[in-house]
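Note that one protein chain of the assembly has been removed; the remaining protein chains are unaltered in position.
Now for chain A:
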Amino acid sequence: MMGDRPSPPRAMSSAATTAPSVDKVDGFSRKSVRKAKQKRSQSSSQFRSQGKPIELTPLPLLKDVPASEQPELFLKKLQQCCTVFDFMDTLSDLKMKEYKRSTLNELVDYVTVSRGYLTEQAYPEVVKMVSHNIFRTLPPSDSNEFDPEEDEPTLEASWPHLQLVYEFFIRFLESQEFQPSIAKKYIDQKFVLQLLELFDSEDPRERDYLKTVLHRIYGKFLGLRAFIRKQINNIFLRFVYETEHFNGVAELLEILGSIINGFALPLKAEHKQFLVKVLIPLHTVRSLSLFHAQLAYCIVQFLEKDPTLTEPVIRGLLKFWPKTCSQKEVMFLGELEEILDVIEPTQFVKIQEPLFKQISRCVSSPHFQVAERALYYWNNEYIMSLIEENSSVILPIMFASLYRISKEHWNPAIVALVYNVLKAFMEMNSTLFDELTATYKSDRQREKKKEKEREELWKKLEDLELKRGLRSDGIIPT
């Protein structure tokens, strides 16, 4: 079942034999070097599936029997397709695998073109066939530190069948004859829960199909909507606070993007809570880059629906602002610009102070990509107009950093950008600008003095602690 795991031993021994012992290559293999291996694939974790060869009795083609017999034959074919094959063993059951593939193909065509095939008895059989094939425990991930940007995803070995099952299921859901009122007996909460778990699949092709399936189910089964949202909530919370591992976050967010779009106004408390307590914390996850575009889209959707959410959203982003990861910082700045693009001036005023304190920190980042991304805001006409309207507040916040960078930043491109920004400020509000320039030095000194006072305060406090410690042993917890 597990033949195709990545094989460091092989790679290692070959390195050992080719390299002479004195001039050894060190073991710090680069990821890009390591990658030069065969594509990995894996089977689903099917417990106790190995065993005897599988025999299926070939059935006639649906088009070869009279229309009246077709529904009956359709059911039989569905039942046959419940049989699941082991694809990691590439040699076993070849004939039967091929037979199932062609049957599935036939079923896909059949549900697309036929009319009157969807009897009430067919619903449970369809759901059963789909469940048997797609629901499975996903196997352990091969690499603990799977880096989706560098590593090849592990592909699902049984894809030749799985793809057709998904294809069939989507055609079934989209079929004109499909009746949610009958199907809801079989496509229930338990079904949806298992479907959602599959979003963790490492195979991007599978996640893509799942996205469509879930989207159709959300659209057609009104009774499942709240449940689906809640379970997605749980998946995200677990992802953020427990495991930091879930492959299908981007896909789920994509679905949510379209769901948020359809929310009725005023927004329900449940939805606001989802925004503040789930979507915003998603920004803290290490692998943010994999779903950031979709996440930012969801956030902006919310703000377009209800502008009063701007303040909590921006405050949330500021709270989780990345401290060490510059790459993430650039993403945050990008998202913030998207938000500023749609912000209402009344909301902007509420949040401008903490916001520009952060922007001022970004502008003076020693990482030039961060500084550059922040300085690009001044190329955005709408943001410029907001800054201009509030220059008396923003300029004092930004001034010190800008002034300092214009003198100190190592990167000439940044210095040039900063000059432009300073120039813009000068044109905006020249009196304030002159004032700030004049007081720059004394302000810095005042800051230094304050810093010194702080230090002295703490020194005094520590002396006190020492004295007390001596006076009454044991009072200070250790």
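Keep this in mind: a contact is a pair of C-beta atoms (placed from the backbone, for glycine too) under 8 Å apart; a residue touches a chain by one contact, two chains touch by 3 or more; residues count from 1.
FYI, contacts and distances are computed from a predicted model.
A chain of the complex is left out here; the name its UniProt entry carries, from "Palmitoyltransferase", "Protein phosphatase 2, regulatory subunit A, beta a", "Symplekin" or "TBC19 protein", is "Protein phosphatase 2, regulatory subunit A, beta a".
The chain omitted from view is touched by exactly one of A:L237, A:M384, A:A400 or A:V415, namely A:L237. One of A:K63, A:K95, A:K190 or A:R444 touches the chain omitted from the figure, and that residue is A:K190.
From the set A:T137, A:Q179 or A:T437, the residue in touch with the chain omitted from the display is A:T137, counting the whole complex. For chain A, the residues in touch with the chain missing from this view are 1-3, 5, 7-10, 12-13, 15-16, 19, 21-27, 45-50, 137, 139-140, 190, 193, 234, 237-238, 241-242, 277, 281, 319, 357, 454, 457-458, 460-462, 464-465, 468, 472, 474-478.
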